[in-house]
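For reference, the structure is listed below as structure tokens.
Of the protein chains in this complex, all but one are displayed in their positions.
Up next is chain A:
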Amino acid sequence: MAEVAGRMAEAPATGEAPPTVRRRGGAGLWTFRRALPRRTETALALAGSLAVLLIWEGAARTGLTNPVFFPAPSTVLAALWRMLTQQNLLWHAGISTMRVWTAFAVAAVMAVPIGILMSSYRAFGAAVEPIIDFIRYLPVPALVPLSIIWFGVGESTKIYLLWLGTFFQLVLLVSDDMRRVPQEYFEIASTLGAKPAQALKDVAFRAMLPNLVDNLRITLGWCWTYLIIAEIVAADSGIGFVIWTARRYMKTPEVMAGVVVIGLIGLLTDQLLRALHRRAFRYL
């Protein structure tokens, strides 16, 4: 509405008729780079997933695959139900989620101010970037023995490993988000009387916020990757533990069910954060 009104206000009244939209008959689903209605996209997404499941089910039922290694989706679903009702799967999922969020929160609370400082004061950035870059490339699994030596096999080891996997990535992403805030924004703020700290808080932080939230969402996903490693190595609870225990007894359906649960939690969290992003940053 506002857009239309805006155009009317600015354009001289030439009495132009709106351009007629011409639809060519036969332009269908397969037009190159053509946008599709939302409903069609949802339908296609469901159909695609369903097709994969059906093919998989068929392959398992007809004996094309060995059910010990590759059980049918229906078997996995049954195992999932059994685990939910008899094996406290929800409790394990809750424990894992708690671990992910705790480590992630610690990483984010540290990474955001440090990342912002790295871009705001180049001296600081120059001093810490090589170290962060180095640690960033260390594979987390390689640091498992060291973290067990330091923290034993308790809860802190898991949190530490997750933190390790996310903090060093996140801090560089945050630093980059801040670096990409246009210099003009700082200059406008300063010519309006803002002190550097005010320009940082009132302008730069607001400018980088959408990207920051996006990066947090992506990093949260990585956290789950490291969680499984941590829970396999040393744990008596959590989804990683469930999967690893099921593997020991060759309960392939349960292994798969565990993986599916992680996928579902991930999908749910991601969609939730995306929805939040859309709501919070309507102006984009």
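Some notes on this structure:
As a convention for this text, contacts are C-beta pairs under 8 Å (C-beta built on N, C-alpha and C of every residue); 3 or more make two chains touch, one makes a residue touch a chain; residues count from 1.
Throughout what follows, contacts and distances are computed from a predicted model.
Think of the chain that is not pictured: of "Heterodisulfide reductase subunit C", "ABC transporter ATP-binding protein", "Competence protein ComFC" or "Putative zinc-finger domain-containing protein", UniProt labels it "ABC transporter ATP-binding protein". The chain not shown here is touched by just one of A:Arg39, A:Arg248 or A:Arg282, and that residue is A:Arg282. When the missing chain is restored to the complex, the residue among A:Gly58, A:Gly152, A:Pro182 or A:Gly263 that touches it is A:Pro182. The omitted chain makes contact with chain A at the following residues, 2-3, 5-7, 9-10, 12, 182, 184-185, 187-188, 190-194, 198, 202-203, 206-207, 209, 281-284.
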